[in-house]
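To start, I am sharing the structure in question, which I have written as structure tokens.
A single protein chain has been omitted; all remaining protein chains appear in their positions.
We call the chains A, B and C, going by the order they appear; numbering starts again at 1 in every chain.
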Amino acid sequence: MNPTSAMPVAAPHTATANSAGRIMATVMAALAPATLFAFWLFGWPAIYLWIVTIAAALLGETLCLRLAGREVAPALLDGSAVLTGWLLALSLPPWAPWWIGAFGGLFATIIGKQVFGGLGQNLFNPAMVARVALLISFPVQMTAWVAPLPISAAAAPGLLAGLHITLGGLPPAFDDIASATLLGHVKTEMSRGLGLLHILSASRVPSASLLGARAGSLGETATWLIAAGGAALMFLRIIGWQIPAAMLAGIAVPAALFHAIDPDRYLNAGTHLLSGGAMLGAFFIATDYVTSPSTPRGRLVYGTGCGVLTYVIRTWSGYPEGVAFAVLLMNSLTPIIDSTIKPRVYGRDRTGAALEPGK
Amino acid sequence: MLIAIASLATLGLALGGLLGTAAYYLPVEEDPVEAGLLALLPGSQCGQCGFVGCAQAAAALAHGEAQPTLCPPGGRAVAAAIAARLGIQVDLSAVTDDRSRLARVAEEICTGCCRCSKACSTDAIIGAAKQIHNVIREACTGCGACVDRCPTEAMTLVPVPVSLQHWIWPKPAPA
Amino acid sequence: MGLFERIFKEPRWGVHPDDRKRPAADVPLRRLPPPERIYMPLHQHVGAAPRPVVQVGQKVRKGQLLAEAQGNISAPIHSPVSGTVAGIGEITAPHASGLGFAAISVDSDFQDRWIDTDPLADPFLLSPEEITKRTAAAGVVGLGGATFPSAVKFSLGRRLAVGTLIVNGGECEPYLSSDDRIMRDYAEQVVDGARIVMHAIGAREALVGIEDNKPEAIAAMKIAAMAHPEVKIRPVPARYPMGSDKQLIQALTGKEVPADARAAEVGVLVHNVSTCAAVHKAIRLGQPLVERIVTINGGAVARPGNVFAPLGTLVDELLAFCGLKVTPSRLILGGPMMGTPLVHGRVPLVKGASGILAFDAREAAVPKTGPCIRCGACASACPMGLLPLEMASRVRAGDLDGAVDFDLSDCIACGCCAYVCPAHLPLVQYFSHAKGELAARERSRLRTESAKRLAQARLVRLEREAKEKAEAAARRKAERNAAKARAAAEQGEPA
Partner (left out) sequence: MKETVMMMIGAALVNNVILARFLGLCSFMGVTTRIDTAAGMGLATTFVITVSSMADWAVQRYLLEAYGLGFLRTVTFILVIASAVQFTEMVIRKVSPSLFQMLGIYLPLITTNCAVLGVALLLAENHMSFIAATLFAFASAAGYSLVMVIFAGLRERLALASVPRLFAGPPIAFIVAGLLAMAFMGFSGISTV
């Protein structure tokens, strides 16, 4: 009996069954209902775009791992590349051409992640890096939204027509369903000098319906399903409550405040929360482990920052939607948050000095 | 043209005067870096760094002519302290540590010539003339200065075996 | 637990591993017959190693002194069997390195004849100092694994006027049940030992913290403590590492031990239940510490359970006594969370060994490590409130000072972080490595300082010698000149 090995195995000699792959799989399961609902709303082109984006993300990951001479299988199986592609696909215009998804997927995994050394090493959220890069490179394609056309509707593109849209672009036959997101519509109209009350009372306003049947990206429509998925993740302790709560509050509080001051210029809090990527961002994007702070209090600061910046960019900057920018900006502050906001160590006070024995 | 020259000259003079005054009120004492570095070095003047003594090594360090890892007897502790003092990053992995070697006298060859004890910078070798010498383990820095002096090759450096108390868990292999 | 609590309640420290204590904990205690030869290591405690006082070939009886304590913090060792001293040599230490350490081997005569003990009817008539002295002479050290000499702690507690004795019956490590067993079977001994310790340190009350996953032990202890209201049995929630001093103190008294301070400074002292039982034996029966209860458990063991075994018994013999189903894939001394991996089974049982685990291949499988995904699970599991992910990334990059800035020195190596890590990073190994490196660095710094002192002393000596030489030369010269002058004068006089 001589169970010796070259290097002694250090304690602990037992471990949790949890793994990175299992966490990613759970997150994907939480995303699935919202994604399926969005597929139903936008039909086959959306499904094709989703597939293309994820395939490109996987391709980028494989390519880099091959070049780096590292094992491909374990890195692909942890699901992080699929999740990145999935989140990116949810933030794209559903009928965008295939190369938007392909470029985005490759950019996300290559520039957003693998040049840093792969999973866990990147400083910015890969999906948002790709989305912002797409937005500033291809503003036209990235803001070409369509009104929902449920897959069951007669006018909806079928299997082949959908493929045609994804590969060849939007045919003129569908011009009348081209639409704008609520936030985009408000921004354009306001830049023409119109007041908010006037804009919203006009006809042909993109709806902010609770159910989510409106123009926008896949992840923008199924708001309540996204929130439900996020709540499930919280319940399973995959994500903490701090980032989502702080981010939604960071959007809602200033929105309510400014709306109260001047309802003609500022949208109300509810619209802000239900529009754009607020929910997707709060529950699935800002909560990315790698690029968010690792302490509860740091996460509160980070979440609040994401929310407030989202509101600031939506309201005052040139872009109608600010979740992606806000997340990237707060990603850049994460190392500083992590190095300044630390938990209190047992036997020490917040500053790190030892407690007084007398107390 | 004259205005240009005059204005530039005036400006230069005015700013120069300002700086001169500032320099008068903000004098800086002699560069404290070298003295600080000297305090960190072992001071045994063993010469393993390639400089004559610790003071020369400190001067070279202060002027950036030597690496913080220059001091073998100091090990990682000294290298890290010097790097911190100079505010530079240094790769400590190449520095060997933990008194890996000690001088030992082969008693059957030692002639008691006392040359080694004269060379020892920490008085770690005891023994009178014509008596077999011995090494005080606690005082030996393993610098090897005695080894070169011994005419009969009785001095050797032997590795110190790792003890239970000094064993260190190896760093985990990179994933 | 409601939905609200699950989402919004701050996660507490610690982890909740599958405890796997049963069925081993429920099997009645067995006694190992004296083995043919035992190997009693000299150094089984924190502090200086004792000095052997027996000679090879000498006949010894069970409990006879083998080596006496040396220095302030040390403990003696006694023969666990009666027989003949066979030798003093090296044996593999129960240590991950597999290095050797000194041990005295005794061949058993299988008689198990005790020395003439000096039983004591009423220890409460003795002065606390006398109890401390007897505890020290009996070689009692902390049996929970810390192996700090108990008598030294008694003196410390008396000096700092500790009011509360905490008796640690936490035993939070999975698989282990030796403390559980001692509380079930020898509750009176534990309670009596606790009262003796209280007397020795002058404490007013004793709080016995027992995890609530040991209902039988709690019941037995409550019955034993019924007559002694100052000994209070306090069930605590089962959560690893509840058996760690600092966490148990916080759970029972709400006090927090300041960093770099001892528990006694906040008025509490912690002793393990097994240590209390050992104190009881040492004082009431006059028996030194020569045997202990050890849990033999793990998937490779055929009949797991608790065994009363003499110290110095080889692990192989203990495993053979309990039977092996398969060849163990890994041997561990202690629990699975903090235990030491053993390189082989020819390792002696020591005072601090509460369990021997023989893992089968499934239990010993090491999960593949991945990159850190910064999920922060380690940070919320850490009972000390540290950030293991930050410390580990700095250690990995070789930035030890950076790790120290994140309070590496406060790490208690409990293993919670590595247990919960979804990337299965060997976090504890990173920290053990860093602590060892830092200690080596500190040693080399001290050595550099002492070398500097010696070098300066030498310079002073050389200077003094040169000066003395010069003075002597000057004196001789002066004498010569004086003599010359005298001679000249003498010559001149007659002229």
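Convention: a residue touches a chain if its C-beta (ideal position, glycine included) is under 8 Å from a C-beta of that chain, and two chains touch if they have at least 3 such contacts.
Quantities reported herein were computed from a predicted structural model and do not represent experimental measurements.
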Inset, instruction - Please identify which of the visible chains the hidden chain touches across the whole complex. - result: A, B, C
Inset, instruction - Among A:Met7, A:Ala32, A:Ile136 or A:Ala155, single out the residue that touches the unshown chain. - result: A:Ile136
Legend entry - Hidden partner chain, touching residue among C:Ala302, C:Ala320, C:Ala397 or C:Ala473: C:Ala397
Legend entry - Contact with the hidden chain (one of A:Phe124, A:Trp241, A:Phe283 or A:Tyr346): A:Phe124
Inset, instruction - Over the whole complex, note the residues of chain C touching the chain we left out. - result: 371, 393-394, 396-397, 399
Inset, instruction - Kindly note down the residues of chain A that lie in touch with the hidden chain. - result: 68, 111, 114-118, 121, 123-124, 129, 132-133, 136, 309, 312-313, 316-319, 322, 324-326, 328-329, 331-336, 338-339
Legend entry - Residues of chain B in contact with the chain not shown: 3-4, 7-8, 11-12, 15-16, 18-19, 22-23, 26-28, 32-33, 86-87, 89, 174
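The rule we apply is simple: only the chains that are shown with their structure count from here on.
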Legend entry - Chain closest to the middle [Cα centroid of all protein chains]: C
Inset, instruction - Go ahead and note the Å separation of the Cα centroids belonging to chain A and chain C. - result: 50
Legend entry - Euclidean distance of C-alpha centroids - chain B vs chain C, Å: 38
Inset, instruction - Could you list the positions in chain B whose residues touch two or more of the other chains? - result: 169-170, 172
Legend entry - Contacts with two or more other chains, residues of chain A listed in rising order: 8, 10
Inset, instruction - In the complex, go through chain A and note every residue touching chain C. - result: 1-4, 8-16, 18-20, 22-23, 74, 78, 80, 117-121, 231, 234-235, 237, 241, 289-290, 292, 294-296, 338, 342-348, 352, 354-357
Legend entry - Residues of chain B touching chain C in the complex: 41-45, 73-78, 80-81, 84, 91-93, 97-99, 121-124, 138-139, 141, 162-164, 166-172, 174-175
Inset, instruction - State the interface residues of chain C toward chain B in the complex, per the touch definition above. - result: 43, 93, 95-97, 99, 101, 369-371, 395-396, 398, 400-401, 423, 425-426, 429-430, 432-433, 436-437, 439-445, 447-448, 450-452, 454-458, 461
